[in-house]
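What follows is chain A.
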Amino acid sequence: MTLQDYLYYFILPVLTLSVILLFIRFVKGPSISDRVVSLDLHITTGIGIISIYSIINDQPTFLDIAMILALIAFLGTIAFSYYIEKKEKNE
Partner candidate 1 sequence: MKDNLIILPVLFQLFSAVVLLFMWNSTPRQKITSVLLSLVSLAISAYIFANVYQTGIISTQAGSWKAPFGITFVADLFSSTMVLISSVAGLAVSVFSTATIGKNRLRFGYFPVLHFLIMGLNGAFLTGDIFNLYVWFEIIIIASFVLITIGGEKDQLEGAMKYVTMNLLASSIFLTAIAMLYGLTGSLNMADLSLRVAEVQNRGLVNVTAMLFFVGFGIKSAIFPLYFWLPASYHTPPFAVSAIFGGLLTKVGVYAMLRIFTLVFEMDAFLSNLILVIAILTMLTGGLGALIQNNIRRMLAYLIICHIGFMIAGLGMSTTLSFSGALYYLIHDIVVKTNIFLVAGLIFAICGTENLKMAGGLYASHPKLSLLMAIPLFSLAGIPPLSGFWPKLTLIKASFVQEDYVVFTFILLASFVTLFVLARLWAEVFWKKREHISNDDFFCFNDYLPKEKAAMVFPVIFLAAISLFLGLGAEFINNIAWQIASELSDPSKYIDIVLGN
Partner candidate 2 sequence: MNDIIIIVLSTLGTLLIFLAAVGIVKMPDLYLRISVTTKAVTLGVGLILASSAVYFNEAGVVSRVIAIILFIFLTAPIGAHMIGRASYFRGIGLWKKSVIDDLKGMYEKSTHTLKSDDKEDEIFDQ
């Protein structure tokens, strides 16, 4: 079993399983904040998936995507918090 196989048949499935779990939380909510947190973790997990994938394919290029992901996911979270805090409660 090569390293690639290990990553492919063990690590990636576990990571995708985690994504599913995260998604369950996304669907369940209950509050918007839960979804935002879940969304954020989706992305962070995505970074992990991408870097594993870059090893599997021997493509360091993919790490650049991970970099962008990291940069921007943060902004999304901030925007949501901004929104959540500003939104009037009676809505």
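Keep in mind how these were chosen: all candidates are chains of the complex that A comes from, given by their letters.
Rule of thumb we're sticking to: a residue touches a chain if its C-beta (ideal position, glycine included) is under 8 Å from a C-beta of that chain, and two chains touch if they have at least 3 such contacts; residues count from 1.
All figures in this text were calculated on a predicted structure; none of them were measured in a lab.
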item: Which of 1 or 2 touches chain A - same complex, any copy; value: 2
item: Residue numbers on chain A that touch candidate 2, as the complex places them; value: 3, 6-7, 10-11, 14-15, 17-19, 21-22, 24-25, 28, 31, 33-34, 36-38, 40-41, 44-45, 47-48, 51-52, 54-55, 60, 63-64, 66-67, 70-71, 73-74, 77-78, 80-82, 84-85, 87, 89
